[in-house]
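Complex shown without one protein chain; remaining protein chains in place.
Letters A and B name the chains as they come in the text, with residue numbers starting at 1 for each one.
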Amino acid sequence: MTSSVIRSAVSVFFEYDTPRIAHIRSKKVGLINRLIQLAIIGYIIGFVIVYRKGYQDTDKVQSSVTTKLKGIVFSNYSDIPSIGVRTWDVADYVVPPQESNAFFVMTNVVPTPAQTQKTCPEDPTIDGIQCDSDAYCESLKGTSSMKGNGPITGKCVDSDFPKFNGTKVCQIYGWCPVENDDLLESLKKPVLQNASNFTVFIKNNIEFPKFGVSRRNIFGTYKNDSELSSCRWNRDHPKDKFCPIFVLDDIARDAGVNFNDLNFQGGVMQIVITWNCNLDHSINDCVPSYSFRRLDKGDFKISKGFNFRYANQFGVVQPDGSFKLYRDLYKAYGVRFLVTVQGTAGKFSIVPLLLNVASGLALLSVATIICDIVVLYFLKARHFYREKKYLDIKGPDAFEVLKEESEHPDNDNTPNRKSTSTESGSASIANQVR
Amino acid sequence: MTSSVIRSAVSVFFEYDTPRIAHIRSKKVGLINRLIQLAIIGYIIGFVIVYRKGYQDTDKVQSSVTTKLKGIVFSNYSDIPSIGVRTWDVADYVVPPQESNAFFVMTNVVPTPAQTQKTCPEDPTIDGIQCDSDAYCESLKGTSSMKGNGPITGKCVDSDFPKFNGTKVCQIYGWCPVENDDLLESLKKPVLQNASNFTVFIKNNIEFPKFGVSRRNIFGTYKNDSELSSCRWNRDHPKDKFCPIFVLDDIARDAGVNFNDLNFQGGVMQIVITWNCNLDHSINDCVPSYSFRRLDKGDFKISKGFNFRYANQFGVVQPDGSFKLYRDLYKAYGVRFLVTVQGTAGKFSIVPLLLNVASGLALLSVATIICDIVVLYFLKARHFYREKKYLDIKGPDAFEVLKEESEHPDNDNTPNRKSTSTESGSASIANQVR
Partner (left out) sequence: MTSSVIRSAVSVFFEYDTPRIAHIRSKKVGLINRLIQLAIIGYIIGFVIVYRKGYQDTDKVQSSVTTKLKGIVFSNYSDIPSIGVRTWDVADYVVPPQESNAFFVMTNVVPTPAQTQKTCPEDPTIDGIQCDSDAYCESLKGTSSMKGNGPITGKCVDSDFPKFNGTKVCQIYGWCPVENDDLLESLKKPVLQNASNFTVFIKNNIEFPKFGVSRRNIFGTYKNDSELSSCRWNRDHPKDKFCPIFVLDDIARDAGVNFNDLNFQGGVMQIVITWNCNLDHSINDCVPSYSFRRLDKGDFKISKGFNFRYANQFGVVQPDGSFKLYRDLYKAYGVRFLVTVQGTAGKFSIVPLLLNVASGLALLSVATIICDIVVLYFLKARHFYREKKYLDIKGPDAFEVLKEESEHPDNDNTPNRKSTSTESGSASIANQVR
């Protein structure tokens, strides 16, 4: 008995189940079937394998970006002492001097030089700061508005803003004199208007770690540093479209933006470097493409542009030898550039090819489903095919129904079908098991 | 002959294979089958299509963040000359003045003003720096400990730290006088304690490039800059929950943190802006939600908080007209805020809908598998069904086994089944091929 159990257990290893198939020879259905199969195979080969490169393993780009600006601007504001006659260079207009994947170019500025901690009249444009007498300011003593520059001392003094000549404001203690934004209105055009001529050299090293491929966006077409530094990026030039040195104005123009719309109040731009590489081809075809866009787009009435404040602090020796803290405050308007590096490399690999072919083949069953619907519901000979495909089994607890009537509303060949059904396609458990 | 080959090749195009199906009519199994199918269809429609929005194509958010802090603090430390009586504003406490997706707010500080390159006594808290005589320091001459401030000159001098009055330490050459952290202990509370009242204006422009949708986190509910600047974010207020101006204390409270736990030794907070948009609805419903959390959480005994050192350097004119380099050193404690923008937009698209329906329908075969198990192993009439479903074929190399005994341990209707099997369900190749 145990030996028979073992034998039967072993026999399980020598069995194999395969579905039984009805093989239908019919021009109409066969054609539909083959056309659908052709469409699916065409989709797999044409779209999945060839167009979407389903035969390749892929890897995302890893990157490092460093940027270097060049260019100088001369501003001649001898009538505005806080700006004066001066040259602005890269150490003046790039703040902070270096960042990860970003750089800021100052295009306009409101300087407030030589501030120090003392008392002075508050900015008269602040709500509730204008006064008639010390009594009003005394009631606010020690407080400070959110937009204010320091705590109120309690005195009511003359404003030092030229536009508010004769107005009296409360005095504060803080960095004095306070910043006067009126300067911006008097300027009409940005202080560093020619910032549009600045160039930025974007050095971008990338890597596809999975494939061990490293590239950078400077190619052998430039023989030395001097040749490289004299090129300028140009989308339409076969060689210069790979030049890593960009004129800011070209960046704006390519993004569909006028740089003059950005330089007075500032803005945010994005530089996108895309490395899509087919590593089955020559590594020399693995080159970047550049695109640009403005990020703070939209015609906003409120909260427009981009600016921030920074200061250079320094000590000044007093007669008694001690140091007194001074600072030059700058409200900097300008364009913030974000550099985004994206891209994917593909290389032939057998695994994704097999996976795509396999999941594509699984789609072939869709052809069978559609043909089944045609064969079983739309063909004139549907009852004949239905009988061949289906074996009708009535279980011991079958739901009894006037089957013939509901199943054959066209009633033309009911007797014929019925007899056939009984003979070859239908079986009742009542006859055989019970 | 060739024409027959061609005809037979052509005939392949007019064929079609469909699996043969046993159609079982049984209340029990039919019900199980339909219930499972219903559950699967309910899962597909309810969960995959409706709840998980399987009918939508999706795109990740792309974003740009700029931040602007506002607020001033007045500190009255007339007894501590290095701090003194002064007002701190945004150009003082935001270091560096602007960053990508981050900002730092200084809340506490140890200033060391007017350092210059000269000789001075080293920090007496450094291991092995205290001395009795020049001989000891002479042996260390030119070396510097990792925590030290400069190379040892070889002289043993009096410490200039008040707490170490009378202690002798080796002299160094470097930025002198050296920083004295004792100041921190004497402070008891942070220098910029009211930093909790500062506000930050987070301007966030986003884009879903695939759908060409741009949004920002400032909406038309604010008519002008002045109305906007007077709002404050409030999670529970219907309008203010979209206000882009946040009080630092509110951020901390919403993250479940007391700002006073952060401002003495510093910390790191995260501001998460989530844009989950259903672009099938009105674009006006595409709004951000804000959440906050502390990143350096945990009750750490060692290496607590966040601080770094920075300096402002400046030259001081000497009597001979030359410049001597001085600097003000700051050890800045504060809160570093990281701004993370995340989110996904969805929009109706036929492709993901079809893919989800198709992969959902594939699940329907699970119903058949479960019903097969019930029918073939658990029903009383399982042998009847098994015969109908399976055609038993004995190949020429079949493994011989006492089949009947092992297959029918219940043995009740073996003779009946066996004869049936021979008649309709089983076939031997021996009879037909050999």
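Note that in this section a residue touches a chain if its C-beta (ideal position, glycine included) is under 8 Å from a C-beta of that chain, and two chains touch if they have at least 3 such contacts.
Bear in mind that the values here come from a model prediction, so they are computed numbers and not experimental data.
Trainee: For the chain left off this view, which of B:Gln56, B:Asn101 or B:Ser159 is in contact with it?
Mentor: B:Asn101
Trainee: Where the complex has a chain not shown, which of B:Trp88, B:Phe161 or B:Trp175 is the residue touching it?
Mentor: B:Trp175
Trainee: Give the residue, chosen from A:Ala22, A:Ile41, A:Ile80 or A:Ile302, that touches the chain omitted from the document.
Mentor: Per the contact definition at the top, the residue touching the missing chain is A:Ala22.
Trainee: When the complex is taken as a whole, what residues of subunit A touch the one chain not shown?
Mentor: 11, 13-30, 64, 66, 68, 70-72, 74, 84-87, 89-92, 96-100, 113-114, 199, 201, 203, 205, 207, 214, 216, 218, 222-225, 228-229, 312, 314, 316, 326, 328, 358, 380-381, 383-385, 388, 390-391, 398-399, 401-403, 405-407, 413, 416, 420
Trainee: If the hidden chain were put back, which residues of subunit B would touch it?
Mentor: Counting over the whole complex, subunit B touches the hidden chain at residues 4-5, 7-8, 10-11, 13-14, 17, 19-27, 29-34, 95-96, 99-102, 104, 117, 144, 146-151, 172-175, 268, 270, 295-298, 300-303, 306, 308-315, 317, 323, 325, 327, 329, 332, 336, 338, 366, 368, 371-372, 375, 388-399, 427, 429, 432-433.
Note that in this section only the chains that are shown with their structure count from here on.
Trainee: Using only the C-alpha atoms, find the rotation that maps subunit A onto subunit B and quote its angle between 0 and 180 degrees, to the nearest 5.
Mentor: 120
Trainee: For subunit A versus subunit B, what separation do you get between their C-alpha means, in angstrom?
Mentor: Going by mean C-alpha positions, subunit A sits 17 Å from subunit B.
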